[in-house]
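We show some of the complex, not the whole, and keep each chain where it was.
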Amino acid sequence: MIFNTSAQLDYSVNGESSILASVKCLCSSSQRLISENFTTSRQVELEDLEVDSAVGRSTRIKVLESGPLTLNYQAQVETSYEVVEGASLAHPILSDLTGAILPFLYPSRYCQSDRLRHVATDIAETESSAFAKASSVVAWVYSHINYSIGISGPSDSAVDTLLNRQGVCRDFAHLAISLLRALSIPARYVTVYAHQLQPQDFHACLEAYIGGRWCFFDPTHLAPLNGVVKIARGRDAADVAVANLIGDIGNSSFQVSCDCADPSFQPLTQQSLHEKGQAIIFS
Amino acid sequence: MIFNTSAQLDYSVNGESSILASVKCLCSSSQRLISENFTTSRQVELEDLEVDSAVGRSTRIKVLESGPLTLNYQAQVETSYEVVEGASLAHPILSDLTGAILPFLYPSRYCQSDRLRHVATDIAETESSAFAKASSVVAWVYSHINYSIGISGPSDSAVDTLLNRQGVCRDFAHLAISLLRALSIPARYVTVYAHQLQPQDFHACLEAYIGGRWCFFDPTHLAPLNGVVKIARGRDAADVAVANLIGDIGNSSFQVSCDCADPSFQPLTQQSLHEKGQAIIFS
């Protein structure tokens, strides 16, 4: 499936400063970059950067002079995925996890999995397989957290969301990731562009490592699972901020779009996969 | 300087399980491994492992049968270091940090630097250079936190330590790291063996990235800075636990030693370096 994505970020820069932007689409075996274009409204210094704590394609923009600055990104991307039966996915064998997977079992800034072991056990205790546990965690988060913009803040973490029962995609993902790790299922945070997301915005989802595969989930149920284009992934939002600002930079506004080039696009919803006991995997 | 280090970890294993131990000494340009020996009290499966979130040499021990298990490690290591004038170290230029350094600016599970910006600014506001800021943060933590065993717990983080004013080396390191990151100074958690540490135990310190170098600090003032042998480093204790246990494993006890082979060893104390405005660097 081919998607056209775009992002426009507007800043007001005051003095020498820099922006570390994470808006470029990931390149992987399941996500092929056909073309992309990154432009700025005026002369700045651009640098591609790989940051160790995340998998993604960051861009560092150094700005020497004050004034407005707009970043523009467009890409055409082809994604592929697989839908598998959850029942076919074995439980992760902790003693066989590689050093690349293990960090996704550990607690992180916004995902205090060490404090949520009992809550996670309560939620998933009747399930036996890892996939069923993960599926019930994601369903619990969807049904117990109220999607609500403007309530949660940037320092809120999984424990806050568990108590407040309100938040945005970031909060949904952090809580679900924490509960999964608490159940010994590795889980990671993924930022995406999402076709048919209303309103269009950067979106956050998660992947859980089950049976040797990374299964993709959206606990908000807002994005079609086959309509996402991945940007970056890490342990939580601390690793994959869309933009880290250094210096006196303000008044940002965002515009995001993601459109499927194929008019016959049929959304695969989190709800339908949950009901069928299936998982979507971007291998 | 040559050090002989050892660690003995005793476990009582109940059923199939595994241990991810991080006790082997780091190998680097400033820490040369002369010899080492890792043995177990009975037949188990051993695997060397590099975990992505830390720099260190982990060992995975798979145990199939119940019963007591003892791990023994001895190593002879030669370390070298440099003492530099703090005044010679420039402020880190955030916009030039590499992707390997940037993650040490981000908040992590036990280091909520995003919540401590104002406290950090209060502590270091009269200092102008990055080294002076770092030095005053470490001195503040030393003088305001009471070293006290048995009060803090594994889920305590920098905010707790800031309020409770009590803790062990781990808590001192987490608080100092958080304050440093809040001041835009990259900082990382380092586990070490430490000569003359009383009582002998695994110890936690930190490194701050200033002027392109990683300066080593011990906010507890308990270890001679030139008497440490490094084991591993990461964003915080979540990344570099001495042992992660999977399965039903209990009753652990530890014995640790670290001795300098040179009888003329002269300790460089954190206090004396602080007073002289100097930094120790293991390049």
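As written, the chains take the letters A and B, and residue 1 is the first residue of each chain.
In this section, a contact is a pair of C-beta atoms (placed from the backbone, for glycine too) under 8 Å apart; a residue touches a chain by one contact, two chains touch by 3 or more.
All of these numbers come straight from a predicted model, not from anything done at the bench.
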item	value
Subunit count for the whole complex, all chains sharing one sequence, 2 displayed	4
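Simple rule for what comes next: only the chains that are shown with their structure count from here on.
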item	value
Centre-of-Cα separation between chain B and chain A, whole angstrom	31
Chain B partner contacts - residues on chain A that touch it in the complex	17-18, 20, 49-53, 58, 60, 62, 94-95, 98-100, 102-103, 106-109, 111-112, 114-115, 154-155, 184, 235, 238-239, 246
